[in-house]
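Below is a structure I'd like to ask you about.
One protein chain omitted, others in place.
Chain IDs A, B and C follow the sequence of writing; residue 1 opens each chain.
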Amino acid sequence: MTLGDLVAILPQTVLEGLLLGFVYAMVALGYTMVYGVLGLINFAHSEVFMIGAVIGLEVFRFWGNPAAPVIANPFLLLLVALLFAAVGSGFMAVLVERFAYRPLRKRGSKNILVPMITAIGVSFLLQDLTRIYAALRHNEFNMQYRTYEALNQVFELPFQTTIQMKGVLIIAVSVLMLIGLTYLVNRTKLGKAIRAVSQDMQTAALMGINPDVIISRTFLIGGALGGVAGVLFGLLYTNITPYSGVLPGLKAFTSAVLGGIGNIPGAMVGGLILGQLETLSGTYLPFLTNGNFGTEYKDVFAFLTLVLLLLFRPQGIFGQNVSEKV
Amino acid sequence: MNGYIFPFTLAFTALSVVGALLRPASDLVNLALLASVALVSLGRIPTSWRSGLLAVLALTLTLLLRLNPGDKLAFYGLLGVLIACFLLPNLPTLVRVALGTAILFISVPIAGLTNSFLFELGIQIGIFAALALGLNVVVGQAGLLDLGFAAFFAIGAYTWGIFGSPQAAQFIEGFPAGGLPGNYLYLFMALAIITAAITGVLIGLPALRLRGDYLAIVTLGLGEVVRVLANNLDKPLNITNGPQGITPVNRPEVGFLTQFLQAIGAEQVYGKPIDSYITYAFFFYLLVLLVIGVVILVNIRLANSRFGRAWVAIREDEIAAKAMGIPLLPTKLLAFATGAAFSGIMGAIFAAKQTFVSPESFTLQASINILAFVILGGMGSIGGAVVGAAAVTVLNIGLLKDFSDLLNTWRQTGVTILGYNMANLPPQLNPAKYERLVFGLILILMMIFRPEGLIPEQRHRVEMQEARQEAKEGGSK
Amino acid sequence: MPLLEVRDIHTYYGHIHALKGVSLTVEEGEIVTLIGANGAGKSTTLRTISGMNRPRKGEVIYQGQPIHKLPADRIVALGLGHVPEGRRIFPRMTVEENLDMGGFLIRDPRVLQERKEQVFTLFPRLAERRHQKGGTLSGGEQQMLAIGRALMQDPRLLLMDEPSMGLAPVLVDFIFEIIQKLNQQGKTILLVEQNARLALQIAHRGYVLQTGQLTLSGPARELAARPEIQEAYLGGR
Partner (left out) sequence: MSELALDVQGVTKRFGGLVAVSEVSLQVRAKEIFSVIGPNGAGKTTFFNLLTGIYKPDSGRVVFFGQDITGRSPDWVARNGIGRTFQNIRLFKAMTVLENVLVGHHTHTQQSYFDVLLHTPRFHASERKAKARAMELLAYMNLDRRAEELASALSYGEQRRLEIARALALEPRLLFLDEPAAGMNEQETEDLKTRVRRLRDELGLTIVLIEHDMAMVMSISDRIAVLEYGSKIAEGLPHEVRSNPRVIEAYLGKGAAGQAGGTHAPA
């Protein structure tokens, strides 16, 4: 491959990275919101995301059977799928908070390991519950999204790049959601309450804010975003398993840390950066190393970047530097 | 009420022992024996009686196992007695040592020589326990959350796996084609300690500068990096043989053990030749026991030294620890390297025992499992780490499988339970496949109801109780 | 019936018995001050009243209603404001947003706006800084914001914890004038102060707290005149 070829594929690579980055960004928001409020790495968020993907898949199967569709328009179908996934995943997240995390909060364990282990436990539980569901319902482990021509339609863009309709939708939906969330957090009463609780839970209570309610809403919003991201992820990569959430979840969490955990714009930027890092290194590493180090190293690349960044800027790109009062 | 517990336990235990002698094959009797073990361990029983009862129970269960090596319940009972004499307070040390040695070196081998599953289980528990003890130093004592701990296990395994197999000849010219002879394993166990400790320092140097959650995510990432490297370093130079893994890995010679077994007339006793498969199982069982013994000793000694105290101090309050002159990074690195060393040595043994190393054994899931052993057992507690490993291992490769078999039997015979015909139970419901579900549920319930673990370390118990009290009465100041 | 009645409360931090049976009353329209050394339990008393700590024993009655079992957010809703120790401004929210939080329970946006204007009239300085982040304010401005924030809900009783902490003397005087002004406008105030002399000057009555127990109480002037108070808290001769 010549240098010219490498340059020629750059725009398309960046575009792919952008799509991936937006998916990460949406999932990262869920992590960052929960972390901001509770200081908890909600490992179960990757499963909330995966469950969103499964819900979306079921909507497409129930109402979008190409032979006898209930909803014939694939765009409408997608909208319904997104709605159902948002509601389903949101409620799932609320349930997790109510039954796994809140009891811990009431018991007041200061050990950060306790909620984290619980989160891991919830994550396992949800994975296998989904697996049982998939086994009983579809008798299979892998679940495939249906494909629709309208969604796979290809557009030609400048610089010899192409994008599928679903790619356009991913960008559109995620940008809309990011704008919506920013508005919600910065302008609405609920958003301000979320920020107040995340900055100082006790003082927020002195304002008449019930922290439990706010935390619950935070999980609802984060979960809903995760659900929507799940559907879009499923649409993009078509294959979903009960363990599909793990890796994207990890990447999304990494994005959140990159951007400065607890910081909403940071999560978006972190996601976009990680998406680029991963696609660029995945595409170019094999060429640059004569095929000796293949695409498999893209995760190594992503994590090493994270470590390097944290060493020089422990609070992430946008994070606040908080020092403990002595 | 309490006054009746002792005589009742005595009577019940006597009854179940008599039952065992009369009707050794009955499941009911086995259950009664299990219940006796629990009663003797947990009831209010005078120390001297307790020692005697445990000995009687151990003897009975051993007899049952000898009669029927496949009797799993008897095996679990024996495990229970072992744990009881390991952990119960106020037992004379002599009784602990004598009973423990007898169970580990007599009872288990007696049955294991005909049913190698018991050795297998013992080896698994031992390996996991050593990993848990290693992580216990890092997480339990020093309070450093490491989510990539399996990496050190991998380093140990590959250290022997590469050089004790034809693999090394792939990239080192003139290396013996079949790899180093199996007896080099002993040397490589020492080397694995060193390589793993060095890896610990290398990972720790950047990671340990970060606080709490960031440390967790970075160790997780670096653990994955080690796995990805193992998975892909088959090119440009074939070091790890990639995803196919390395096989066969050499094992030490066990001629001496075969001779020993012949000398004591094992073949006559069992009426059949002891094949090399069982001999190897026995060998690794003994090796793992030896190593775990050393690991426990080291763990106890460190905990009661200035290093152990410094680790706890750092866990409790980093700022106060610094004000006491404790340098944070070196002290944390020491914990990291120590923990890594424990899992490194077990990695080398694991490679030899399996005769096979592949990246699949060292996933994130493995790291989290090890963490769960520590948490379930009780953070910081040495006994807890061992019990946690034993409990989860028995659950995963013992109980869940048994339950699956039971369900299958019901399905085939069409038993009706609560008006539901088990024959209609979907075949997808196979508990053995859903260990994560059970595991996840256990983790959640434990964290909610007993966050200090099964066998809490004194210090953690205090922390948890204080926290609970404060939560009830409002935040800390 | 007193506006606030605290009956024999015992509060713990872990094993530490921080309050060992504190009882006090606050009548409508009073300024009552609670003085004592650091660590005597002054803040803990306020925190126990406003629900941030739970007493293991004892009762807190506000407007005739027991409130010691209610969570903090419900107690605030009953019209009890708390200006916490160290001000506890939301550092990454603007001045205006901090006030919005103070008025969280107000449903009518017009009332909210009105109250904010009242706070801005009281503290013109805050109006100038309304779009500035709380964390970037000076100590005095933060204290004004903390008071303003507590006033948003128009509480009948205001608990104030060390409002003079870390402030230059001019500012301390200003804050104390505000406290008196609020009192004249009808607010009842329970004031915890380390600057005992100043606190006893503006208060009607005072209580002295020592290692979790009340040792003295009475009209502020009488307390200020007592030699043991002079010696211990006023740096007297």
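The working rule: contacts are C-beta pairs under 8 Å (C-beta built on N, C-alpha and C of every residue); 3 or more make two chains touch, one makes a residue touch a chain.
Not measured: the values here are computed from a predicted model.
The chain that is not drawn here is touched, among residues C:Ala40, C:Val83 or C:Leu99, by C:Ala40. Touching the missing chain, out of C:Ile61, C:Leu105 or C:Met165, is residue C:Met165. Check B:Pro236, B:Pro327 or B:Pro426 against the missing chain and you find that the one touching it is B:Pro327.
Mapped onto subunit C, contacts with the missing chain fall at residues 14-17, 37-40, 86, 123-125, 135-136, 138-140, 144, 162, 164-171, 173-174, 176-177, 194-198, 201-202, 210-211, 231-235. Panel shows subunit B; residues 298, 301-302, 305-307, 309-310, 312-313, 316-317, 319-328, 334, 458-460, 462-463, 466, 477 of it touch the chain omitted from the view.
Criterion: only the chains that are shown with their structure count from here on.
The chain with its Cα centre farthest from the Cα centre of subunit A is C. Residue positions of subunit C with contacts to 2 or more other chains are 51-52. For subunit A, the set of residues touching two or more other chains reads 202. Subunit A makes touch with subunit B in their complex at residues 35, 39, 41, 100, 103-118, 120-129, 131-132, 135-136, 139, 202, 246, 250, 253-254, 257, 261, 291-294, 296-297, 299-300, 303-304, 306-307, 310-311, 314, 324, 326. Interface residues of subunit A, counted against subunit C in their complex, comprise 189, 192-193, 195-196, 199-200, 202-211, 320. Within the complex formed with subunit A, the subunit B residues making contact are 139, 145, 206-207, 209-214, 216-218, 220-222, 224-225, 228-229, 231-232, 235-236, 319, 364, 368, 371-372, 375, 379, 426, 428-429, 433-434, 436-437, 439-444, 447-448, 451, 460, 463-464, 467-468, 470-472, 475-476.
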